[in-house]
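Of the protein chains in this complex, all but one are displayed in their positions.
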Amino acid sequence: MSVTDLHTEKSYLTDGFTLRSWLLTTDHKRIALLYLGSITLFFFVGGLAAALIRYNLIVPEGMIGSAETYNKLFTMHGVVMVWFFLIPAIPVTLGNFLVPLMLGARDLAFPRLNLASWYLFVLAGIVALYSVVAGGVDTGWTFYTPLTSAYSKGHVVATVVAIFIAGFSSIATGLNFIITIHQLRAPGMTWYKMPVFLWSLYATSVILVLATPVLAMTLLLLAFERIFHIGVFDPAIGGDPLLFQHLFWFYSHPAVYVMILPGFGVISEIVPAFSSKTLFGYKFVVWASISIAVISFLVWGHHMFVAGTSLYSALVFSILSFMVAVPSAIKVFNWIGTMHNGFIRFDAPMLYAIGFIGLFTMGGLTGLFVAALAADVHLTQTYFVVAHFHYVMVGGMVSAFFAGLHFWWPKITGRLYPEMWGRAGAVIMFLGFNLTFFPQFLLGYLGMPRRYHSYPPEFQVLNVLSSAGATVLAVGYLLPLAYLTWSLLYGKRASANPWNATGLEWKTQSPPLTENFISTPVVTDPPYHYPRPEVAQHHD
Amino acid sequence: MSQRLRHLLLGWALLLVLLAIEFGLSLTPLDRLARTLVLIPAVLMAGIVATIFMELGRGPEAPRLFAVAGLLWVAILLGLGSLDPMTRIVYHVQTPNPTSVSHDFPEPGSERPSRR
Partner (left out) sequence: MTEASLTHDFQYSNARHQAESAISGMWLFLASEVLFFGPLFLAWIYSRHWNQSGFDEGARQTDLMLGTVNTVILLTSSLAYSAGVAFIEAGNRRRLIQCCVIAWLLGAAFLVVKFGIEWRHDFSKGLFPGPEFAIVGPLRDGAQLFFVFYFLGTALHGLHMFVGLILVGWIIVRAREFSPGYYTPVSVVGLYWSFVDMVWIILYPLIYLVGRGP
């Protein structure tokens, strides 16, 4: 009788029903759920801001009427989505849940630090929400000086304090993952036997630990500049406003790779499972992830091509930015190589993953457009850039998040979601996403600037299309919220390995016991040892 | 044990020697750019603290990786970050009255003037 046959009611979910057992838990799985609740809340807060933005842009003069309100909306959208959704999402939910399971460990290296990181996140969120309620900030999520340091009347300091605190939550998570991966691998789990998801989280954690502290100091300097006028960013008294931009983007560019690398990891798990084929070029995928983490630190100046930096430094950053596209492209080829001649199953996780490959490729390629110095002079600060980063962030990362959520939902909750609704959600999201953001490439190329509450009338048709798309996209997000919640109560119970996937997490029951494994697993198989025998007979 | 203490004292003595070198170097008439060379003994001192006091050479290997990463990354920040100001072409503007620019704009929420 194997563990897959057991239907036991006992799991980490039944291990304590009091509020205290949740709020004071050190179980990485429960902490993952605490985070899941928090980031879902922030996703809808940021999404509400986005809805209002798209609502405003239906007419050329702007439906909302106030430029200041509009500025606060896109700032809030950016701040909440970046720091309270995109950066934490996959690492703190899927990462926290799966890292010990995939390693064959009982928990992370520092479980109490893990709980502390959630409390820091919640505290940061409260400060951010206070700042919004108190009137918000109108500077854009990028907080450029001297607007933020000398002129803005918004709640700059409160917002940067919130982000400062959230940063420490990030650093704690990254540190925990790195030490866990170094120290808590099960017997037999060598580095090259680890699933790519773990390598991706390792690369992500390297960025979190090394880049986030720079943001912390930068925000501190900004706060001092604003309150005490210390002058480091003020040219009138010898400072340099570009210093702020260099420091800000030193963090914020690697930060976008924090957002996408875990997504790459998720896709690398799902594509082999639903192609019943081993991952093509495992070591290439692994080292591409590490290269992305390293090179991501060398390209930040591409956000400053028209800011007044030296032409020489701009050229260097442009060349480096082209280089960073290469490892991402390698991964795309590897996923496609995995699918080639595989036995493809089009379940919801795979639909999201295939959507990811297409949308991320679009987003990545358009990144090259803006990495080219001369083209960027025309495209910068237009909707082209907005479309580019939404393709990689939303088309890419959010698709990957939903893919992973669906793939591991049976493991996390012990329930199966309704598959037909899952597929419908994936298709609706894909269509809604493209309708929302593809017109924005055209708008940007035609010259519509970003962060403007109104626009010339000739851009209205494309804007209306985009806003219509946003409605469809919203349905694409609300649908999973509905049926996933439904499945918690009424979904069919899941076996240990409903997808017939490889990986240690599938060898234990769904949902897992608090201590994850009854006995420490010993790893002998390579990763992605597909096709698994039970599936082979489906071939014709 | 006594060998360990000897190593620690040797390290401390080396640190004081480097401090003296650093101090002495700063007194010599080096030009303004070359003066930054005084940081070389400082970096060596940091290296001694890391290897002798913090025993970076002994123990698990991960710390060595982390230390190298920290150094490399701060070098990227400082090096690539300095590239822009070092290579910018500065077009000097005649500033008629240094105080006139700033007083036109109201300070957000503060009563006292921010400029001199």
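Labels A and B are assigned to the chains in the order they are written; within every chain, residues are numbered from 1.
In the analysis below, contacts are C-beta pairs under 8 Å (C-beta built on N, C-alpha and C of every residue); 3 or more make two chains touch, one makes a residue touch a chain.
A quick note: this is a predicted structure, and the numbers were derived from the prediction, not measured.
Screening A:138, A:240 or A:347 against the full complex identifies A:240 as the residue touching the chain left out. Check A:210, A:320 or A:370 against the missing chain and you find that the one touching it is A:210. Interface note for the absent chain: among A:58, A:129, A:184 or A:431, the touching residue is A:184.
Touching residues on chain A toward the chain that is not drawn are 100, 105-111, 171, 175, 178-179, 182-184, 209-214, 216-218, 221, 224, 228, 230-232, 237-240, 243, 246-247, 250, 515. Remark: the residues of chain B touching the chain excluded from display are 1, 4-5, 8-9, 11-12, 15-16, 19, 22-23, 25-26, 29-32, 35-36, 38-39, 41-43, 45-46, 49-50, 52-54, 59-60, 62-63, 66-67, 69-71, 73-74, 77-78, 81-82, 85-86, 112-113, 116.
The rule is simple: only the chains that are shown with their structure count from here on.
Centre to centre, using the average C-alpha position, chain A and chain B are separated by 34 Å.
On the side of chain A, the complex with chain B involves touching residues 150-153, 179, 182-183, 206, 210, 214, 226, 229, 236-237, 240, 242, 246-247, 250, 297-298, 301, 308-310, 312-313, 316.
Residue ranges of chain B in contact with chain A, taken from their complex: 62, 69-70, 73, 76-77, 80-81, 83-89, 98, 101-102, 105, 107-109, 114-115.
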